[in-house]
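Apart from one protein chain that is not included, each protein chain of the complex appears where it belongs.
We call the chains A and B, going by the order they appear; numbering starts again at 1 in every chain.
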Amino acid sequence: MSAKLEIRNLVKKFGGLTATNDVSFTIEPGQSVGLIGPNGAGKTTIFSQIMGEHPQTKGEILIDGKEISHLATPQRIHAGVSRTYQVPRPFSEMSVAENIRVGLMPDSIWDMITRGPNREREVEIASAIGLGEDQLERLPSELSMGDLRKLEMARTLATSPRLMLLDEVFAGLTVNEIAVISDLVQSMRDDGMTFLIVSHDLKALEPLVDHAIAINHGEVIAQGQYQDVMGSDIVRASYLGTA
Amino acid sequence: MNLRWHHFALWALFIVGMFALPQFVSNGTLRTMIFANFLAIFAISWDTLSGRTGYISFGHPFLIGIGAYTTAILTHRFDFPVEISIPIAVIATMVGGLIVLLPALRIKGSYFALVTLAMMELVYQLVQVVRPDLTGGTRGMSGLPTLTRGAANGYYMSVSLMLAIALSMWLIMKTRLGTALSAIGMNEEAVSGSGLSVTKLKMTAFLMSAFIAGLGGAVYIHYLGSIAPRALFDINFVFTIIVAALIGGAGTTIGPIAGAFFLTFLLEYLRPWLPGAERYMVYSGLALLIYMYQPKGMWALMTQATFKSKIRP
Partner (left out) sequence: MLQVLIQGLLLSGLYALIAVGFTLIFSVGRVLNLAYGAYLLIGGYAYFYFAQTLGMPKFAGVLMAGIFGCVLGLLKFQLIVKPLKGNHVAIEISTLILAVFLQSTVIFVFGDSSKILLPIIPGVERVAGAAIPFSNLFAAIASWIILLSLWWFVRSTHMGRAMQAVSMDAKGAAISGVDANRVNMFTWGLSGALGAIAGVFFASYTQLYPGMWVAPLIIAVAVVIVGGIGSIIGTLIVAHIVGFLEILTSAYIAPELRGVFTMLLIIVILVWRPSGLFGREEL
């Protein structure tokens, strides 16, 4: 159920811009780690390198000790890592149930054709994430921001990950919605899921993580216990914009 | 699979209706309907690739042409029987198309459209100059073996083929494969982010599309009994196929069929007033209006009107 993630000396260049510079960290199985940093620090870019959407310029990414850099995104999903997107972009003309269905699909054309969708599993994931059965046939355009984020989580969860990368899961949510997603993350933690969570909402993040990694300008500036990282001068300074 | 009994009832009704038609209409109308059937086949083929996945093919006649030329050359120059040459033509279309266009499926959107367009023009030019002793060069070939005689038989053959293809595609698109293909059209990144190999899916869509195009193309020229490069590799032909699929409703099965019939009959009814190519003025003007107003086609317009459902424009 849990996966270990090791990142070694990750460098990503977009033309002349260095989005991440020599980033290294390790997440032990079952740990929940917050990834924090100001806008443009390179948080999302770390995610897209882990998923292989924007392959790194240099460095290594290991899941459970195995290098995954040579794998395409779908294979990385099968290795047990999955992510949500900062801006939810669901399949816009598909119902909630169908969105989840895509996440549940096997990567075999033959299976797709010969076996029908697993309705129970769709309902199960939806309700685990707090989407009611009455919402299953809705289109994404009819959902609130909170429900869209839930759908994003549901689609990610459907791929049965052992390591989840959550990008700004609380952005644009009401206090109640934050509580729902927070509870969900808590209960998955209890089941052993490994998490790497990006959030600007530190109040919502704090109870969900034990460790934190702070980055700025693409470089790790502090990592360790959450409280220690948040207490360090350099992190405070970077948030106040003086570093 | 989300299949309901009334779906099958509607199909049964549709099939019975199509087969009963020759009793009620003139031979002239039947001949028009034969062309509509073939156009429907080509439009379904286009839709299987482009309508679902959003990879727009502007060179579909390239695929149709491989099928058509393969069987024409085999039967005309090497005296193959049609029963053998058509299956070979279908396989040639799938393999040939894949070799040429597989690299192109890696590239995105507009570029894919351009490669297919260039492909069609390339084949058009090559067919005329490379081995004209085989291809018949600019003039093409005539006197090819025909499959049927008489309007009614031609109609039964074309409508059976069209319905068989339509029903199979409808069934396949109802499965999760259909869902996955449409998902590519909406957000390719999220499909691979769901653990599905997008390349494999696109290839599957392409092979199905090529299968239909090759089969349709091969049977079509054995209905016509002749083949001519200018009529085949023609931007107006591409345009007719795409517009048939779009005007009816891309991403559906009934849409391309409806579009093909609508357009074929529109062209036919315009003939007394506008005998030449200027008929396309009405045709394209109408297509443009419908498309600008509702890119999802008449099918969506109708369902919108009936159910007032929220389909995004």
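Rule of thumb we're sticking to: a contact is a pair of C-beta atoms (placed from the backbone, for glycine too) under 8 Å apart; a residue touches a chain by one contact, two chains touch by 3 or more.
Since the structure is predicted, the reported quantities are computational estimates derived from the model, not experimental observations.
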item	value
Touched by the hidden chain, restricted to displayed chains	B
Hidden-chain contact residue, picked from the options B:V25, B:V129 or B:A164	B:V129
Residue touching the undisplayed chain, where the options are B:G54, B:G67, B:G97 or B:G178	B:G54
Sites on subunit B contacted by the missing partner chain, in the whole complex	54, 56, 58, 103-104, 106-107, 109-111, 113-115, 117-119, 121-122, 125-126, 128-129, 235-236, 238-239, 242-243, 246, 274, 276-281, 283-285, 287-288, 291-292, 295
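Everything that follows uses one rule, which is that only the chains that are shown with their structure count from here on.
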item	value
Whole-Å gap between the CA centroids of subunit A and subunit B	42
Interfacial residue positions of subunit A with respect to subunit B in the complex	51, 53, 72-74, 77-78, 82-83, 85, 89-94, 98, 101-103, 105, 107, 109, 112-117, 139, 141-142, 155, 158-159
Parts of subunit B lying in touch with subunit A, wherever the complex brings them together	1, 172, 175-177, 179-180, 182-183, 186-187, 189-198, 200-201, 204, 310-312
